Each structure stands twice: as C-alpha cells, then as structure tokens.
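Left out: one protein chain. Kept in place: all the others.
Let's turn to subunit A:
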Amino acid sequence: MSSGRRGRISDDEINELISKLQALLPESSRRRNASRSSASKLLKETCAYIKSLHQEVDDLSERLSGLMSTMDNDSPQAEIIRSLLR
C-alpha cells in the first residue's frame, strides 16, 4: 500500500467507498462526514463491529450447542433435528 499505488485510485473513489461503509455500520457509531482523520476512526469502528459479529456467532453457536444437549433424546423435536442431520 505505497503512496505510488494510492495515486492510481482517486481520493473520490476512496471517499465514496468510505461513506458506503459508514452506511453499513450500526446507527450508534455514525459520525461526521469522512475526512482523513475520521477515516481511521471508521476503520477502527468497522474492525470492532466485525469482531462483535464474530462474537455473536460464537455465542449463538454455543447456545445452539446447549439447546441440542438439553433436548430429551426421546422427544419428538429431537427426532426431527436428528432426521434433518441424518
């Protein structure tokens, strides 16, 4: 990512991508318009957001795992799940 390579991509294109990315982030982390300094803030927020999504996946996987273990093996829903996975 040298400055030479950056010369090929216009600042406008980068700014457009940055504002598109900003639109994807949750409401609570919306900030002012993109400038050089808040570009780094946006990248930081994006990183944090992705990590929080990863954590959610982790928690949901754990919950699903637990739900499957509490199911009584003889129950009808356990049989349904088992047949889906067979």
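A few notes on this one:
What we mean here is this: a contact is a pair of C-beta atoms (placed from the backbone, for glycine too) under 8 Å apart; a residue touches a chain by one contact, two chains touch by 3 or more; residues count from 1.
Here, contacts and distances are computed from a predicted model.
This complex has a chain not shown, and the name its UniProt record holds, of "AP complex subunit sigma", "Large ribosomal subunit protein uL5m", "Putative aldehyde dehydrogenase" or "IBH1-like N-terminal domain-containing protein", is "IBH1-like N-terminal domain-containing protein". Taking the complete complex into account, residues 1, 5-6, 8-9, 13-14, 17-18, 20-21, 24, 36-37, 39-40, 43-44, 46-47, 49-51, 53-54, 56-58, 60-73, 75-77, 80-82, 84-86 of subunit A touch the chain not shown.
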